[in-house]
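Entry: chain A
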Amino acid sequence: MLKCNLSQLDNLFAAVAEAMPLYLPTQGKNGANYTKWQAGAVWSNTCNTQKGPKDLFFPQSEDLMAFKTQGKTIEIIDTRNEAEDFAVFGVRACDVKSLEILDRVFLSEPKDSYYASRREHGIIISLACNRPTENCFCGSFGIDASSPNGDVTCWLTEDALYLRGNTEKGEKFMALAAPFVTECDDTAAEAQKEKIQKIMARLPLADLKTDAFGGGKTEEFFNSPQWAKLSESCLGCGTCTFVCPTCQCYDIRDYKTNDGVVRYRCWDSCMYSEFTRMAHGNNRNSQKERFRQRFMHKLVYFPENNDGVFSCVGCGRCLAKCPISMNIVKVMKALEGEQNG
Partner candidate 1 sequence: MQRIGVFVCWCGSNIAGTVDVHAVAEALKNESGVVFSTDYQYMCSQAGQDIIKNAIAEHKLTGIVVCSCSPRMHEATFRKTAAAAGLNPYMVEIANIREQCSWVHKDMLSGTEKAVILGRAAIAKVHLNAPLIPGQSPVAKRALVIGGGIAGIQTALDIADAGFPVDIVETKPTIGGKMAQLDKTFPTLDCAACILTPKMVDAAQNELIKIYSYSEVSQVSGYVGNFDVTIKRRARFVKEDLCTGCGLCTEKCPQKKVPNEFNLGMDTRRAIYIPFAQAVPKVATIDPDYCTMLKTGKCGICSKVCTAGAIDYTAKDEFITEKYGAIVVATGYNPISMEKFDEFAYSQSKDVITSLEFERLTNAAGPTAGKLLRPSDGEHPHKIVFVQCVGSRCDSCAEKGKEYCSKICCMYTAKHAMLTRDKYPDTEVYVFYIDVRTPGKAFDEFYRRAVEEYGVHYVKGMVGKVVPQGKKLMVQASDLIDGKQLHIDADLVVLAAAIEPDKSARPLATMLTASMDTNDFFTEAHPKLRPVESPTAGVFLSGACQGPKDIPETVSQASAAAAKVIGLLCKDHLTGNPCVASANEMLCSGCSQCANVCPYGAITYSEKEFRMPNRTTLMRRVASVNPAVCQGCGACTVACPSGAMDLNGFKNNQIMAEVDAICRN
Partner candidate 2 sequence: MTNEQLKQEILRISNVNVTKCMKCGKCTASCPAYDEMEYHPHQFVSMVNNGDIQPLLNSDSIYRCLSCFACMERCPRGVEPAKLVEAVRLMAVRKQGANRMKAEDVPCMLDENTPGQLLVSAFRKYSK
């Protein structure tokens, strides 16, 4: 375990940023978000960022390739830049886990080379949550907010940051951090862990259970009368999807430029009426069906295809952001209550 006094932290950031782009949460007008560190930037320890680190690996819109036309000839252009290493600091346990979920989608065959390259070059420096909020329920998905994964794991106390390298990639970061850290034992970090776990235990959503859900539960829930009730006030906007760290649906579109076409992909939302529109029309026509799809996917379909892993990490962003305050917790409680009651 290494220790970095808080007074040294900015120097550490500067040293890392010198070697590679460093992204960390800073306060903006609408709360904290990951931004590229520049001299003078102030790291924010808010739990949690408005949007997760998903954008850094899977941006909202991303050019895939371009076609250039000249007369009646077409030239195909690879629009990708040479990939370079980058570091993301301050990633919470839930968000670290969310990347593992995205990996299951993008890194399984056929591999998504755009995502894969970023994952390969991105170093995740995670940070335990000192102050989880009322919206947090990562525990329900077996995530320990006091001990996140990642290439490096960090704990923050009153006066210092404690770092533990977990992977080879993590060592790259540790090497850059070396001038600003000293060796130490686990005591302080362990104490912090304990503190965190105490708060975790008294979170309002601490007792949210996932037992009722998982692969193979399609029949139990698909035709539940609850869906109509739950979805009745859903606006059909994409907020939950776009703030969700695990949502990974995208659409590939062609944009006609002045001298050709740029083919890009952009996030799509299963809440949108045009989602999965096909030649024959749309296979999910009502907001109820779209709403059901989103939650069934998170709680049943995804675990069914992914060894029981839910595609929700309990980060609570949808709870904070939904314009009508409908969210996965309310859905789980309603469905579970129905099953039990």
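Keep this in mind: a contact is a pair of C-beta atoms (placed from the backbone, for glycine too) under 8 Å apart; a residue touches a chain by one contact, two chains touch by 3 or more; residues count from 1.
On the choice of candidates, all candidates are chains of the complex that A comes from, given by their letters.
On a predicted model such as this, the values are computed, not experimentally measured, just so you know.
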| item | value |
| --- | --- |
| Touching candidate - 1 or 2 - for chain A as found in this complex | 1 |
| Touch list for chain A against partner candidate 1, complex | 69, 71-72, 256, 258-259, 282, 285-286 |
